[in-house]
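First, the structure itself, so that you have it in front of you.
In this view, the complex is presented without one of its protein chains, the others remaining in place.
For clarity, chains are labelled A and B in written order, and residue numbers in each chain start from 1.
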Amino acid sequence: MDFDYFSYLFFGGLTRGSIYALIALGYTMVYGIIQLINFAHGEIYMIGAFTGLIIASVLTMMGLPSLAVIIIAAAAAIIYASAYGFTIEKIAYKPLRDANAPRLSALISAIGMSLFLQNYVLLAQTSDFLPFPSLIPDFEFWEPYSHIWTSAELVIFITTVIVMILLTFLIKFTKIGKAMRATSQDKTMASLLGINVNRVITFTFVVGSATAAIGGILIASHIGQINFYMGFIAGIKAFVAAVLGGIGSIPGAVIGALILGWTESFFTGYISSDYEDVFAFLFLVGILILRPSGILGKSETQKV
Amino acid sequence: MTATGEIKKSVLVSLWFMFLTFPIMVIRVNTVQDVVEWRWLNMAYIGIGTFFISMLWRYMIRRKEREGKKEKTDNLSFAQKIILDKKIFIPLVALTGLFIIVFPHMFSMYQTNIMISALIYVMLGLGLNIVIGLAGLLDLGYVAFFAVGAYSYALLNLHYGLVFWLALPLGGFLALIFGVILGYPVLRLRGDYLAIVTLGFGEIIRLVLENWNEFSFGPSGIPNIPKPPLFGVDLSLSGSIIYLYYIIVGLVIFTIFVINRLENSRIGRAWIALKDDEIACQAMGIDKARTKLRAFGLGAMWAGMAGVIFAAKTTFINPASFTIWESVIILCTVVLGGMGSITGVISGALLLILLPEYLRAFSEFRMIIFGAVLVLMMVFRPGGIINNVRKTYKFQKT
Partner (left out) sequence: MKPILEVKNMTMAFGGLKAIDSLDISIHQGEIAALIGPNGAGKTTFFNCITGIYKPTSGDIFICPHEKQERLNGLKPNIVTKKGLARTFQNIRLFSSMTVLENVMIGCHSITKAGVLGAIFKNAATKAEENFIVEKAYSILEKIGIEMYVDELATNLPYGAQRRLEIARAMATDPFLLLLDEPAAGMNPMETKSLDDLIIKLRDEENVSILLIEHDMKLVMSLSDNIHVVDYGKKIAEGTPEQIKSNPDVIKAYLGDESEDA
């Protein structure tokens, strides 16, 4: 076995997995709280990437130094993605929740939102692929192996780890985190205990959108191009990761994302790259059929 | 709330949307020439548009809440009254029927072709309605069975010269087999997971068609699929279009007949009961898996037959016609018209497919409108334009 190639695929899978994890977190948090598959989540990630690109391009043309461009563009992407997440929740999900609509209605609404946002970006921007500037600077860190694990990939991995740690901290140790956990267990009880459930849900959407935006700009700057359709496949794959890990569970989303990233990377590297997406979908179908509760999820007993 | 309060609220909403849409709507970067295009006018449109939309939105929400509090029965909409009133409904149906029969002789080939497309969607919508409207299963991979039908005709004709009239039932049958094979393992899943799994299956089938060149000729597709000949005689182009038009009209009528019969049968009742309460349904001795599989398979069969017609109509198919968004469009026609209602689904499909064809100015907004329709329907009128008043069985003492 060619060890170089293997390591290359290994780190490639790690990068994929990190990005999937950043998107999967939003899926899993929202599902954990309101049991909704937020189909439009992939679109938030796409909008994050677009906003980052637009702001970065404008600032570069204005002649700002690259470090300033990176920081401002990233901040704008995160702020805007969060704002979109917030707005989508208010328009497409909250009215349904207020009316006690069945779960499938919310899912249909989410699909509609996803279709709407894709075409919104398509119409307002372009259907072509846009080149994305490499925001992550190149630097030397373990020569001569940088062709196996590039500095950009290292940055992606480290950023993911940091986000993970911050998020775990947020949920475990802060007041709003506690409220989130309470709400996910029992909405009615949580609201009786004085938790503002709607605020918790909004907050969850905002945080999930922000992490998706981070994933969006990282992957865009790594691959070097973006397109209005990038959110769909990425979103589906992140959903696979979330289900694989056990939807609703945050460490589960990370584990699921890494497993998916690696298997995908090795599958395309050793077997066939034509069927990369088929593989992801097979993975999705397989998990849902064989173990819908995932690796870390709890299986639920229906109450009669 | 006071009028100034309302205005203040709407101004805030409009400011928020101006902020929200700023990077995407206002700025456009041309990365090749390094120029930025500032489209400030868009911001003004958004501001004004969202101001009024937000007022309308809140008014609609309030109206919906008021209606929710009222008694549900005896509150029929205009459309429902028409459907229930036999004196109006039967002449209306007769008139529509007459219009449909003379349509290809009154309008151009081009119009007839559009009408065939619309009727294919009617058939797809009615088929999906069995799955979603009657049995309550959200199938997001419905277009896969459409693809199975279309490819069965195209490939069997290409390799074995299979004729249209044999391909039609065979395409339906193959789609049924596919539906049963795919449905069997997944139908015990909960509703939202089922939706995602069917989406996965749909995409798998499309991706396989795209990549398996030896079998399906990949993205380049299959050309020269014959239109159905009449009694062995090849018709002129216009003749064959008219012929195909009557075939699809016949099939739509057949579909309506079948669904009507199914709805008022032991199987149809089991579907509705299953949608109402799965646990109670099983306690009544209904086999959950089998009942769902029946709906799923029948829906698939209809998509398969529609697929054969589609292949015959376009004479060329490739995987690009069978994306997940095609499934979403079909879903949209069912949701708009009203799940479970035959009249609703037909009106929904005709509205959604014909309007963008005739309002050319809107055609590029087609998909964004579909997206908005799905959200708005779920928020304001989850029952569809024609909220299904199920025809309940009325007891007659014998």
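The definition used in the following text is that a residue touches a chain if its C-beta (ideal position, glycine included) is under 8 Å from a C-beta of that chain, and two chains touch if they have at least 3 such contacts.
Predicted model only: the values in this text are computed from it and were never measured.
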{"item": "Candidates B:109, B:181, B:283 or B:359 - the one touching the absent chain", "value": "B:283"}
{"item": "Which of B:267, B:354 or B:372 contacts the chain that the document leaves out", "value": "B:267"}
{"item": "Of B:140, B:298 or B:375, the one touching the omitted chain in the full complex", "value": "B:298"}
{"item": "On chain B, residues whose C-beta touches the chain left out of the figure", "value": "73, 258, 261-262, 265-270, 272-273, 275-277, 279-288, 294, 298, 390, 392-395, 397-398"}
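By definition in this document, only the chains that are shown with their structure count from here on.
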{"item": "Chain A and chain B, separation of their C-alpha mean positions in angstrom", "value": "30"}
{"item": "Chain B residues touching chain A - in the complex, by the definition given at the top", "value": "16-17, 19-21, 23-25, 27-29, 31, 34, 36, 42, 61, 64, 68, 136, 138, 140, 185-186, 189-193, 195-197, 199-201, 203-204, 207-208, 211, 279, 324-325, 328, 331-332, 335, 364-365, 367-368, 370-376, 378-379, 382"}
{"item": "Footprint of chain B on chain A - complex, ascending", "value": "35-37, 47, 50-51, 53-55, 57-58, 61, 76, 80, 83-84, 87, 91-92, 95-96, 99, 101, 103-109, 111-126, 130-131, 232, 236, 239, 274-275, 277-278, 281-282, 284-285, 288-289, 292, 302, 304"}
